[in-house]
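Supplied in structure tokens, the structure appears directly below.
Of the protein chains in this complex, all but one are displayed in their positions.
Take a look at chain A:
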């Protein structure tokens, strides 16, 4: 699947499939093509060549019935500033047969107390939660979230994660783009790293970029200073050290590469 603007190929994706009911995260630096890719999947932009199917249909030929089944949370919206949270949600609910209950929805995204506030009076994070609620209002089977938690404080972000995991339990397929690696790690069943318009790797957060094969680092400090040892067998190394120090290894740490380490490494290779 390919998308270009003039001569410039902005997206070139080989084989990629998202399973029903999974949470799939797209990671990548700004300008890598995450939003372009998502908007192609949402039927808001069209690709130039290749095959693409979302819920069995080509999003370029999206019908109203297809759009009923797809929920979209775009980046950065400022629409309907003069309407209240409830008015906006009730309006969008009226566009779908079998829409979610608005009161239930405001509770779920934590906007119940703000339900009679105008959209322009909401804080950045509250506005974002309204966007998420609008993506959910039609009970979509597939939900696309483009950087949904930008501007959330840590507590609200946790609540949001719970909401997303609840949706998965209900069987919703979720495709999200994010800058936050902890978010991808916490939520995603699988992660795709996209860099300069290409998918670099697709795997579970635990295995991405050969993370599970990467060496662990065992570190400790003694009177000679700091020591650091890369090993494929950290347990053995620790046991050996324990023997050497006769019990307690001073300031022992065992670290495995974080998703962030792996990600930065992958982006670095492809930048």
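Here, contacts are C-beta pairs under 8 Å (C-beta built on N, C-alpha and C of every residue); 3 or more make two chains touch, one makes a residue touch a chain; residues count from 1.
Basically, contacts and distances are computed from a predicted model.
> Considering only the chain that is not displayed, what protein name does its UniProt record carry among "Aspartyl/glutamyl-tRNA(Asn/Gln) amidotransferase subunit C", "Anti-sigma-W factor RsiW", "Transport permease protein" or "PepSY domain-containing protein"?
Cross-referencing UniProt, the chain left out corresponds to "Transport permease protein".
> Just to verify: which one of A:68, A:117, A:159 or A:231 makes contact with the chain not shown?
Considering the complete complex, A:68 is the one touching the chain left out.
> Would you write out the residues of chain A that touch the absent chain, in ascending order?
Its contact residues with the unshown chain are 1-2, 5, 13-21, 36, 41-45, 49-56, 64-65, 67-70, 72, 74, 76-80, 82-83, 87, 91-92, 94-98, 134, 138, 141-142, 171, 173, 175.
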